[in-house]
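A single protein chain has been omitted from the complex, and every remaining protein chain is retained in its original position.
Up next is chain A:
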Amino acid sequence: MATGADQVVGMGLVGFSLLLFTYYTIWVIILPFVDSDHMIHKYFLPREYSVILPGVAALILVLCVGTFIAVVTWRNRKPKKVD
């Protein structure tokens, strides 16, 4: 079995993704069926944000990946040889 930090990080990832999945599922699928005057609604943002926030997150992810590729490519450029 993996030890120490590996287990903590791994289980942390599992826990985080379970939390995220549960919150998002309640937000998208369960809330519309709940009466609009139930107090659970105050724990969730307006419904539009359930699409905007993942969209923004995906955009930031793509920007980070693109920046990383650009930086690595820039660092490995070699000057053209002149014959």
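Heads up, the rule we're going with is that contacts are C-beta pairs under 8 Å (C-beta built on N, C-alpha and C of every residue); 3 or more make two chains touch, one makes a residue touch a chain; residues count from 1.
FYI, contacts and distances are computed from a predicted model.
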item	value
Listed names "Dolichol-phosphate mannosyltransferase subunit 3", "Nuclear cap-binding protein subunit 2", "Kynurenine--oxoglutarate transaminase 1" or "Rab-like protein 3", with the criterion being the UniProt name of the chain not displayed	"Dolichol-phosphate mannosyltransferase subunit 3"
Footprint left on chain A by the chain that the document does not show	1-3, 6-7, 9-14, 16-18, 20-21, 24-25, 28-29, 32-33, 47, 50-51, 54-55, 58
